[in-house]
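The structure appears right after this line, and notes come after that.
Yeah, one chain of the complex is gone here, protein chain that is, but the others are all in their spots.
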Amino acid sequence: MWVYIIRRVLYNIPVFLAIVLLVMVLLRNQDPVPGLLGKNATQQEYDSKRHELGLDRSLLVQYGALLTEIVTFNFDREMWTQSGMTVGEQLRSAIPTSLALTLPALALTTLISICIGMLSAFARGRWLDKTLVFFAVLGMSISFLVYIIFGQYFGSYQLGRLLGRPIFAIHGYEMGWQNWAYYLLLPVLISVIVAMGYDTRFYRAVMVEETQKDYITTARAKGASDRKIMFVHMLRNAMIPIITRIMITLPFLVTGSILLETFFGIPGMGNVLLTAILNNDFPVVEVFAAIFAGMFIVSIILTDVLYALFDPRVRLQ
Amino acid sequence: MLRLPAFIGGICCLAAAGCAPQVGPGGSGEKVAYLSDRTAGPNTLDPVQGSSVYDNRACTMVYQTLLQYKYLRRPLELAPLLLEQMPVVSEDRKVYRFRLKENVFFHDDPCFPDGKGRELVASDFFYSLKRMAQDSNQPKGWWLLKDSIVGFDEYRQQQNDAETFDYDVPVEGLKVINDHEFEIYLKQPLYRFTYVLAMFQTAIIPREAVEHYQTKFARNPVGTGPFRLERWDVGSQLIYVKNPNYWEEYYPADPGINKDGSEPYLGYSADKALGFYVDAGKRLPLVDRVELKFYVQAQPKWLKFRNHELDYTMVPAENFEEAYIKRTAKIRQEFVDKGIRSHAEPLLDMIYIGFNMEDPDFGGYDEKHKWLRQAIALAIDWDEWNEAIYNDLNILYDGPIPPGLEGHPEHHTLSHSYRGPDLPRARKLLAKAGYPDGKGLPKLVYYLSRGEKNPEAAEINQRNLAELGIRLDVRLVDFSTLTDALRNSRAPFFSLAWGSDYPDAENNLQLFYGPYKSPSSNNFNYDRPEYNALYERARVMSPSSERTKLYEQMRDMVIEDAPMIGSMARTRYYLMHERLRNFKPTEDFFNWPKYLNVAE
Partner (left out) sequence: MISRPISSRLRRLLNTREMRKLRRDKGALCALLVIGCYLLIALAVMSNLISRQDCTQVIGSNGMPGFFLEESRERRFENARTSMLKPVLRALGHPDPKAALADVKLGRWRVAEKSLDELQQITDDAVALRLILNESENLDEEPQFEARLVEFERKTADLIKPLSGWDNFMQNAALLLGTDAQGRSIFFRGVYSIKVAIQIGVVTAIVSVLIGAVLGAAAGYWGGWVDSLIVWLYTTFSSIPNLVLLVVIAYAFTDSDAKDTLLPVYIAFCSTFWIGTCRVIRGETLKLKEQEYIQAAQTAGFGSWRILFRHVLPNTSHLMLINFSLLLIGAIKSEVILSFLGLGVKSQPSWGVMIRDAGNNGDVMTGFFWQIGTATAFMFVLVLAFNILSDALQDAFDPKHL
């Protein structure tokens, strides 16, 4: 098994290298120096700044330097748009904030979608199924943005006015467990509502596939109750695709939700990333891309391993 | 089975209900002021690196300059802040003698021995100025001191080329007399030098803090100001607390009505009626804590203000009709009933469109190109621009000098201007220039920064110029690309705004001074010897009617040659809750939070 893992890691190293290179090349299409120095700088200042930031070296040299940094876990490079703050510090404060938003969202969405998916698959073809699918499709047809704009207005402002005191924050964020619900619950709910359409249909399809299997017919013939069939049999056997899907989604949690964070002013990774891209802050984007790529590859390998553990028919070759 | 999600949902709501943080003043009678800015936050708290108004506001809570503007007096008047008295200026106005206040201490900070802040001395000011010369500090304000102090430009060149920047090397024009007295020698009697001493980039910084914090200095400010930085949540808020060791500064005294019954300054009676002199004579600062919150979007900021979570806000254009009756620009009664007060503050602002005079097709000083530019100027529909984007609230005026300053035309208009929209006249001029209906003209490349309303503005201008037959190639770019294009003279036609750094038209007229061509602030690359001569004469004069005449001549030259089409000045509308006292909104200086008080 370890041989398998090592072989997979080696196989995926080119993927990692390619991701980092791709990001670097795309970023360098824009010149960050004028924005950093302002309107009154001289050519000399520009050149010295460019030298200081290391932009006058060839792309390969910069690439090599970045990789060395990542491999030695050295995140002390300074950000370009915020003096005095290192990339490491910025990521350290932004990532947990994003996770505080995306983890609960993922958990809630998965829980609710699995339940609805199961219900739907079980009542396949009948009116309950049709209604649920219909609403899922409806939900999928509205833009994320519209949910956010209306959610912020009705869920936060109007609700607060109705009840006389603010229940959900309109905007902003403060660290601390006691503040979580006030600042993040509304974005989490919006996130759940948006994702439910897709997820419900996915889980429904998985469950439908399960219902068509023989062991369900056997169980029914043996007189097992509906609930037992659903939870004990279907769920267990459907675990594999469910877990696969969750595992693949995990690294993306770290990115946070760019739109939600921008709208609600949550200083999470998505917000930081968007600001960094639009302001040409290369270190932040590059280091984050490298970290993310690493996590992604780890999650792929983990998924394969878990898959093998769950299903003995899969042999790791 | 469905019970599970419902159960979870219920718990969440209960948790939410219990979790709303306390809004309003902190416990135990602490006085807190809740301010906000429409930005993602300052990039730095190092005055030398700052350039935007947000950097300004954030820094001036903690740092102080030698001079400040008097809070309540209008028109603006400079007064000593860290000085005992205004600087004594020699006859030829090239030597300035300063006397620092005594017993002014820096904040208590770990960078000092025993953590106790030491007294401010003269050499601190020179140290701060020298920091503005060091390139590795990424200074954005060097242009303020460029070519003014004797020996300073040479010092800068020398030290930047050397291995390390040595702050102890003396500069000829910076002379320390003793701990509290010093002199500065200028190369020429530039009038604006006094204004520079009030600008936040020249704020005084202790050497120990820079040496202790090194690169982290931008996040650990140590100054002499009335507040200390408690916390900076990047992208979210800055929290300041009262400086317990703040030197003795007092709220301005009530000047009272003059003996002859006239007002001591413009607007005195209104200030008195609003209770701005109730706290006269009290020791500053008056509040214990200031929370400065950042909002990138206008809507959340506005809603927080309506919710009483912010003490004041600028009214976003889109909410203007919610709070005011557009027809009269007066605040609505329901707002007044809630104790909200309104204040309209015209800005020293210049929103304009510029030409690159070195462009082969659209630049040039000969008549043909001049008529071309004038024709374009006449096609721009300022009314529509004003109406669509600024709710018709801006002041439209002719020339580069903003309202309120010497040289501004009476009633904002001049008969000899080329203010649009005036299509018939534009067509005539265009034909005269040899391009009837725009035939034979290449596309005009138009650069704008990607601000919120700029795409709409670009569309409006594009439509209006199309009436003339001129095609605009609109390029919406981010601000750094725009800056780059202007520095390299790549932008033939561009939209910008210039906010005055100090209340003197020289600040706007220097934008057309030949030697300041790209890559300096003269984005128009306008270089006319007659204009340059006038400017050089005017900038060493103190305010007088002769100087105003020179300003007017320069203004008229700019209008006729049309390197710039304009202009417009914004008016900010502020709304504030009853709770906030002593607030007189201004965007000309930002160190006023020390005067604020809150009612309990």
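We just call them A and B in the order they show up, numbering each chain from 1.
To be clear about the criterion, a contact is a pair of C-beta atoms (placed from the backbone, for glycine too) under 8 Å apart; a residue touches a chain by one contact, two chains touch by 3 or more.
These numbers come from a predicted model, not from an experiment.
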Contact partner of the left-out chain, one of B:146, B:272 or B:332: B:332
Among B:70, B:231, B:283 or B:463, residue touching the chain not depicted: B:463
Chain not shown: contacting residue from A:23, A:53 or A:238: A:23
Selected from B:341, B:450, B:549 or B:572 as touching the chain missing from the view: B:450
Absent-chain contact - pick from A:5, A:140, A:159 or A:193: A:140
Interface with the undisplayed chain - residues on subunit B: 297-299, 302-303, 316, 318-319, 321-322, 325-328, 330, 332-333, 383-384, 387-389, 421-424, 450, 452, 455-456, 459-460, 463, 467, 473-478, 481
Contacts of subunit A with the absent chain, listed as residue ranges: 12, 14-15, 18-19, 22-23, 26-27, 29-30, 137-138, 140-146, 149-150, 153, 157, 201-202, 205-206, 209, 252, 255, 258-259, 273-274, 277-278, 285, 289, 292-293, 296-297, 300
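One rule holds in what follows: only the chains that are shown with their structure count from here on.
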Separation of mean Cα positions, subunit B and subunit A [Å, integer]: 40
Interface residues, subunit A side, partner subunit B - complex: 30-43, 45, 48-49, 52, 78, 81-85, 90, 93, 108, 111-112, 115, 119, 152, 156-157, 160, 165-168, 170-175, 178-182, 185, 227, 230-231, 262-265, 267, 271-272, 275, 278-280
Complex interface listing, subunit B residues touching subunit A: 1-2, 4-5, 8, 12, 15-21, 23, 40, 43-44, 46, 49, 51, 135-136, 138, 140, 142-143, 213, 215-220, 233-237, 293-297, 299-301, 303-304, 307, 309, 478-481, 483-484, 486-487, 519-521
